[in-house]
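A protein chain is absent from this complex, but the other protein chains hold their places.
Presenting subunit A:
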Amino acid sequence: MDLLVAVIILAVLGLIFGAILGFASVKFKVEGDPIVDQINEVLPQTQCGQCGYPGCKPYAEAIANGDAINKCPPGGEAGVKALADLLGREVIPLDEERGEEQPPRVAYIREDECIGCTKCIQACPVDAILGAPKLMHTVIIDECTGCDLCVEPCPVDCIDMLEIPQTVATWKWQQPEQMELNQIPIKQVFSKETH
């Protein structure tokens, strides 16, 4: 009997609290769009702004609202394909006006030429440049997304974009060739007529 009462008490408590939570989840519903987060995950997070939006998240929101999926050069063809898969849209070639797909690069400051103007620090979308006014700046290589945004503001043109050399540590398997070549080779075999 005691056992039954205990079970009933806990069940009733659970029911009441469940009702409270259910009410709260309706009342405090967050109008977040999960698809935006998913798109944002696919985007390369260079925050370069080549798509015409101030960062990857705003572009993700724009895609969710129906913008084209081919405005992201750092993501490249593979990025467009991933977005097309996610959203069930057609794979379209990369928008040439936005820039070309480039191999991964990293900014390099020629440090003896740097005058310490901090302009590149302000331009960097991911805070990958260290430095202080009138002191030399330098790039944190691991943080740099290779977005080019620091090159243009530099008054003495001391920033180079270097390609990341392929070493044993950075080499990856090639993606399988896409679409037309991505098929199992078929060879037609005709049986010899033997009587």
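Methods note: a contact is a pair of C-beta atoms (placed from the backbone, for glycine too) under 8 Å apart; a residue touches a chain by one contact, two chains touch by 3 or more; residues count from 1.
Basically, contacts and distances are computed from a predicted model.
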From "ABC transporter permease", "RNA polymerase sigma factor SigY", "Peptidoglycan-associated lipoprotein" or "Ion-translocating oxidoreductase complex subunit A", the hidden chain's UniProt protein name: "Ion-translocating oxidoreductase complex subunit A"
Option touching the unshown chain, where A:Val30, A:Val168 or A:Val189 are the choices: A:Val30
Chain not shown, touching residues in subunit A: 2, 5-6, 9-10, 13-14, 17, 20-21, 24-25, 28-30
